[in-house]
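Data first, discussion second: the structure below is written as structure tokens.
Removed from the display is one protein chain of the complex; every other protein chain stays in position.
Chains here go by letter, A, B and C, matching the order in which they are written, and residues are numbered from 1 within each.
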Amino acid sequence: MKKIMNEPEKIVDEMLDGLVFTEDSIVERLPGTNVIARTYRSEGKVAVISGGGSGHEPTHAGFVGKGMLAAAVCGPVFTSPAPDQILEAVKHADQGAGVLLVIKNYTGDVMNFEMAEELAAMEDISVDHIIVNDDVAVEDSTYTAGRRGVAGTILVHKIIGGAAEAGLPLKELKTLADQLIPSIKTLAVALSAATVPEVGKPGFELAEDEIEYGIGIHGEPGYRREKIKSSKEMALELIEQLKKNFNWHVGDRYGVLVNGMGATPLMEQYVFINDIQHLLREEQLDIAFKKVGSYMTSLDMAGISLTMIRLKEEQWLKWLQEPVTTIAW
Amino acid sequence: MKKIMNEPEKIVDEMLDGLVFTEDSIVERLPGTNVIARTYRSEGKVAVISGGGSGHEPTHAGFVGKGMLAAAVCGPVFTSPAPDQILEAVKHADQGAGVLLVIKNYTGDVMNFEMAEELAAMEDISVDHIIVNDDVAVEDSTYTAGRRGVAGTILVHKIIGGAAEAGLPLKELKTLADQLIPSIKTLAVALSAATVPEVGKPGFELAEDEIEYGIGIHGEPGYRREKIKSSKEMALELIEQLKKNFNWHVGDRYGVLVNGMGATPLMEQYVFINDIQHLLREEQLDIAFKKVGSYMTSLDMAGISLTMIRLKEEQWLKWLQEPVTTIAW
Amino acid sequence: MLTVEKTIRWLNLFGQKVEEKKVYLSELDQAIGDGDHGTNMARGTAAMKTVLEQKAYDTVQDVLKTAGMALLSKIGGASGPLYGSAFIGMAKQAGEGAADVSAILEAGLEGIRKRGNAEAGDKTMVDVWLPAVDAVKNKELSRERIDEWVKATEPMKAKKGRASYLGERSIGHMDPGAVSSGLLFESMIEEGVLDE
Partner (left out) sequence: MLTVEKTIRWLNLFGQKVEEKKVYLSELDQAIGDGDHGTNMARGTAAMKTVLEQKAYDTVQDVLKTAGMALLSKIGGASGPLYGSAFIGMAKQAGEGAADVSAILEAGLEGIRKRGNAEAGDKTMVDVWLPAVDAVKNKELSRERIDEWVKATEPMKAKKGRASYLGERSIGHMDPGAVSSGLLFESMIEEGVLDE
């Protein structure tokens, strides 16, 4: 393992200090915690908070700021933060109109955030939560932990963050999320696995000529491993799976997010979205929003994910396009 | 070699199409060329143009837009674009006040841009150029090709772009650049080499426990290879070299740019700048500007570069901080 | 009957066993999860040890609550809230004075089930807690039986937690949370918590 780091146990702490040093006009770190909060306040409006294990940078701290998240709670690498940290974030971020927690659907995250919610309720802060589960690689059934929350989460942050800044109350934000989350779906392909600093070796092994479809952002296994394919062929596989899940029709309006997994250069991401562009043109969809970059990473994993959002409401697109003051959007 | 791509010969062409598809509100591609131009025009102001080989994304196309570059000329991977492409960019971008070419100091780039300048002069467009040479890894002498232009170039784009947008005429921009460029210095360290798509194997080999100081952005060799070090130790090496070159004094005002080389995750970049932060505090410098991210990459190289800029003029800092409309700043 | 002193000995022995089996627990988790269960648990029990040494405790409730808060805030991941909920549930049940072990453990199990919604056979710690609580009630808890329940998770297909993403591929490995829970119940026996 070759990484630019000092002791692996301190990597999150040092990263957060570096982040706050760099971006002190936008964010601050709550003393004694791993909570990154925005310096801006929007009194009387709902505060949207997210978080989870670290290793997905710029998620979540990169999306803290005016118009998106009020705070991000940063757990150890790939490990959910504990409820007391989340509670600190809630108490600090509350602007008097309650707090909405955006949780990626992982057992640990869900349980820790829900416990924090209970603790906050005991302190009379009105808190609610929404759970993002956009990863269609996983079967959605009551017999599993359900679909995982992955790159689509940043679109939720953007739209819900925009709605909160527009002044929507907690209840309406929750209703909006119930509409929004099922409209976002993601699928990924890995070229190589991530190495957790404290573990020191890759989470799984892919041969020099292998790729795997459907992997998660913590090295969760995918649904198929095969020989390396061209960008065109990978794009086709992901589009076909998303199509199956969306059941779209000619003329439907969508947004597209191509996300690098950490070690994949921008050049490859643009080549990939070019292939996506051609495939979607064949499908005759109306692509009203596009975004490319490494936003929801998995440490040093090489690979890419494709997120699509069915833009049912004109207003969703507006919130997606609205300027925000964050590190990474 | 595992890359998300189709035929290697088409990688730049497909990348540019993908980029323009994604960012059509900010940039366009001049038909039949590899020139990315901004959609915005600032009539009566100098147009600043840059370019060079591809493989350094988001440089240069990511810095095209209001307040920075008027156009970027994108050569084949690691190969300077030819004069006719540059000439197209010049002709398109000229807003009636002449064009300034920002060249990274590589023999190929310098010669191709200078030839384009001669061709443009023949078409009565007033064109001048500046050459960025911030890489202190290389001996600066009249007996070599001189210091290379690397990550510091994006600070030149930002400041010169800001000055151009503020309405400075060509001559004054050139004078500004003469002051500015010697105030910017960069040094890099590599953990692994880049693989050029058409070549198919890494440009050099670093063992699983080796790093190399002073490498260039096209796999040019550095000044020392050694066993992997902690982030702190790498930071110390780079700071000491820059200190030697700057000869700074307590209280001097500087800006800092930590740049990922392509495959290095943001987490490691923030850990690194945290160590830089501590070292600079010991030096008692006044750090008025900080930036972290993968801006001047070298395909899939893992590594990092540190750029410092001596902020001699208050106005330079203002231009650095000014909001711009680009893909990547 | 649980006393302050017994409870502390029980929890310290549990912590000691977790520390000893740290690598093993993480290896189990590597096979069907993300390889951190040992690190997570050891981080939590080390914090628990520190707080238990920091002051004198008057009630079992106080001990269980303090331990629970330490586990909750330091384990992280899925097992943090689960062990945390178990201990907080047990503390609530313990009341102010001495207390009935069987009822306390039942409340702990209740905390885990409310938090995680796992059923018997889902290949989680519940597959140890459920029969163990029952056995304590009937005064028939033994090391052998604990071992059996832990091993019985091996052929199960995971339906909850991270291991569930593996589907069929989760079969053939013991559940790490079941193993760590086994250590908790073993420690009870060894420290005589269940003796009259």
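Please note the rule applied: contacts are C-beta pairs under 8 Å (C-beta built on N, C-alpha and C of every residue); 3 or more make two chains touch, one makes a residue touch a chain.
Please read these numbers as outputs of a predicted model, since none were measured by experiment.
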Touching the missing chain are B
Cross-chain touch to the chain not pictured, restricted to B:Phe21, B:Phe63 or B:Tyr106, is B:Tyr106
Only one of B:Glu220, B:Glu237 or B:Asp275 touches the unshown chain, namely B:Glu220
Given B:Met1, B:Val199, B:Leu236 or B:Ala288, the correct residue touching the omitted chain is B:Val199
Logged for chain B, residues touching the omitted partner chain are 75-76, 78-85, 106-108, 111-112, 114-115, 138-139, 143-145, 148, 196, 198-199, 203, 216, 218-221
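Everything below uses one rule, namely that only the chains that are shown with their structure count from here on.
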Among line, ring, star, complete and other, the chain contact graph is line
When centres are defined as mean Cα positions, the distance from chain A to chain B in whole Å is 29
Note: chain C sits from chain B at a C-alpha centroid distance in Å of 55
